[in-house]
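One chain of protein is taken out of this complex; the other chains stay put.
Letters A and B mark the chains in the order given here, with residues in each chain numbered from 1 onward.
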Amino acid sequence: MLIKTINAVLAVIAGVGGALVLFWVLNRLVGLLPGRWEDRLKPYVYIGPAFLAISLYLIYPAIQTIHFSFANADSTAYVGLDNYTSLLGSAGFRSTLVNTLLWIVIVPAVTIALGLGIAVLADRLRPRAEKLAKTAIFLPMAISAVGAGTIWRFVYATNPPGEPQIGVQNAIVTGLGFDPVNWLQITDFKFNSLELMVMLLWAQVGFSMVLLSAAIKGVPADTLEAARIDGASERQIFRKVIVPQIRGTIITVFVTVTIGVMKLFDIVYVMTNGDFDTNVIGVQFFNELFTNFNNGHAAAIVVMLMIAIIPIMVYQVRQFRTEEAGR
Amino acid sequence: MRRTKLLQTLAPMTALALLSSGCLSDGGSTATSGTGTGNAGKTVEIMTGMTGDNLNALKVSLDPYAKEQGITIKWSPSDNFNQLIVTRVQGNNLPDIALFPQPGIMKDLAAKGRLAPLDDILDMPTLKNSMTAGTLEAGSKDGKLYGLMASMNVKSLVFYPKQAFESAGYEIPKSIPELLALTDKIRSAGKTPWCLGIESGPATGWPATDWMEELVLKYGGAAKYDDWINHKTKFDSPLVRRAAGTFEKIAFTDGNVLGGRKSISSNNFGTAGNPMFRNPPGCFMYKQGNFVAAKGFFPDDVVADIDNRVGVFGFPPATAGGDNPVEGGGDLAGLFSKDNEAAKKLLQYMATKDFGAAGAKTGAWLSPHKDFDVANYPTQTIQNIAKIAYQSTGIAFDGSDAMPGAVGSGSFWKGMTGWISNQQSLDQALKAIDDSWPAS
Partner (left out) sequence: MSIAERSVTRPAGSPPAHRRTVSRRMRHQGEATPVAKATVIFICTLWVVPTLGLLITSFRTKDDANSLGWWTIFTDPAALGRLTTRAYSEVIAQANLDQAFVNSFAIALPATFIPLLIAAFAAYAFAFMSFPGRNTLFIMIVSLLVVPNYVALVPILQLYGDFGINGTFPAAWLAHIGFGMSLAIYILRNYMATLPKAVLESARIDGASHFTMFWRLIMPMCVPALASFAIFQFLWVWNDLLIALVFIGPGENEPITVAVKGLMGQQGQGWQLVTAGGFISMVIPILFFLALQRFFVRGLTAGSVKG
């Protein structure tokens, strides 16, 4: 076992060191070329290894997926657009899309708001308190999906009336003299989906908090001081000084969380598996692949996701241009 | 540098892979099925969905023999078995033996030629005499055996709180009408006859499918049950509707179920039966598989004194003394290569009638052999459960496990949940299940 530990350490050194040496050697090799060529080739040298990894683990499977989306359940014959038409034609899938859209509209925005709020507020605390507060928010991120499912079971669980309740919410409700509520089955106003979103927020706000907090720490102190001396209120400083400077990070987090929500799977799967009208596209994909063994449908869902991401990326490109111009 | 080399070797592979994606694969039949054979060191990888005590029981039965034969077993247990086996077979990374909890996937792999038939490897005539009726059929496809049941479970069981049940003077029902009469009798005495819960996280609904299968099996008999599993009989059919009607009578009648109909879909199956053991009992009957009588479900003090506190009877047949098949299930051992001598040896050993004596003593494992010595089981309760299976006219494999995944672990669960939680009518549920049956 000691050997294994040593091996792991060696692997880190060899891996990181190896990658370094690789870059250094490539850099040198390109450096030997005449200047014009050097400038042309160098970017590709820097991107090369990353691109190779992505080609293998993402691009190739993505191409295969596009390909399979035009084929039947076990990818043995082409069926044209059947997968798309049959999915889009089913009422169940359309309501899945609606649910997913709801998640996309609500979750990224709230994640940013909460993460930013906590990062800003914690920034005002004494260092030790700040650390404590951030750790509390980060804590749920460290819990595995199975663990999180167990935790929230103790929040939403429903036992028959008259029995002791092991879920916090129903303990309160029955303590007030009411009958227990089937929390995850309330479909009015998509209440049960909202409850699942609470779970994701709980688990993911740590992500936005860490990134935004790092960005806030990067805002030069002098710009803040200057604004204060000019008599700006804290609220104005937040809006006019901090937010513009961390805008790039906010967008980064927003896009990342949006993508995460688009393929969201585990929380909904563990809690309801899409029952009671809570289905989302990630769960649908999983069930097409591993319950229905329908490669065609599963692939078509992924392709639709890839298409749906395009508007977000267009926005990102525009953002690039502004950045470039302002730099 | 190792890393550089790796990257260099991966580059052409990527290009190749990109090129080869230009045409569809033919469902994986280009298998080189070589991974399973190369057991020079006699290491046998057994993939299984069994975990926990159940797996340990199998281990204590099999490991000593393997050791004696110089075979090392690499156990790969995972409750994500289905996902994993599908991925690994497609990725051509095969184990030597897999214990399939659901025959659906096993038969699918057999049909694609990925599994070796066991008929030439095992002593079939002896096996036919020794195995409980129906267990070999569960592992067969087109008349050939591909999955040998290595662990059995029994589903057609109704548990009751022994002392309270007996002191109230209730008698074990011998037919479904008697069961309904008993239900009415308990209810009219102001008590609650049934506990019922079908919540099971992502698998919510499966306990309700067990109820339906039970009733279809008892009303229709083994042959019609098979027709139903193979969709020769539809869900929207008189037989299934009759079963649903009986279920409706038991589960939806006011006062029949602890907490009423609305609590069924949110009540966890694992703990739903526990109110039986309160004083006075919260309910008098709970239908569930044999696993629930083990550590982890019934309260610890009940399990510790199980013979005095828990009674169990087989779910009664449609008419007293009539044909009485029993619903059950099991883990079916499949072999990936017929040339894998070490794996074959293990399978041959697992097929012997006395296999599992050590595991049976743990109380977490049932033998599928009807001539297995029940004295090996540690408690009277488990012996009774085993006898219910061994003495039945045959075991019918859990229908939802035998149906295609899209139905058996998909629309059937969801349809039952939707119906019970009153989000859709029975008509809608049955139609949705029929519609989801994959065309083939």
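Here, a contact is a pair of C-beta atoms (placed from the backbone, for glycine too) under 8 Å apart; a residue touches a chain by one contact, two chains touch by 3 or more.
Predicted, not measured: the structure shown is a model, and the values here were computed from it.
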item: Contact list for the unshown chain, restricted to visible chains; value: A, B
item: Residue, one of A:S86, A:T187 or A:Q245, that touches the chain absent here; value: A:Q245
item: Touch criterion as defined above, residue of B:N80, B:S188, B:N230 or B:N308 at the omitted chain; value: B:N80
item: Positions on chain A contacted by the hidden chain, ascending; value: 1, 4-5, 7-9, 11-12, 15-16, 19-20, 23-24, 27, 31, 40, 42-44, 46-47, 49-51, 53-54, 56-62, 64-65, 114, 117-118, 121-127, 131-147, 150-152, 154-155, 164-168, 171, 202, 205, 207, 210-211, 213-215, 217-218, 220-230, 240-241, 244-245, 248-249, 251-252, 255-256, 259, 262-263, 265, 282, 285-286, 289, 298-299, 302, 305-306, 308-310, 313, 316-317, 320, 323, 325-327
item: Chain B residues touching the omitted chain (full complex); value: 6, 9, 13, 17, 35, 49-54, 74-80, 84, 87-88, 90-93, 101, 200-201, 269-271, 274, 291-292, 294-297, 299-301
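Basically, only the chains that are shown with their structure count from here on.
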item: Residue ranges of chain A in contact with chain B within the complex; value: 14-15, 18-19, 21-22, 49, 52, 55-56, 59-60, 63-64, 67-68, 71, 73-78, 149, 157-163, 180, 182, 184-185, 187, 269-277, 287, 290-294
item: Residues of chain B that touch chain A when the two form their complex; value: 1-4, 7, 10-11, 13-14, 17-18, 21, 24-27, 82-83, 86, 108, 201-205, 258-260, 262-263, 265-268, 275, 282, 404-406, 409-410, 414, 417-418, 421, 423, 438
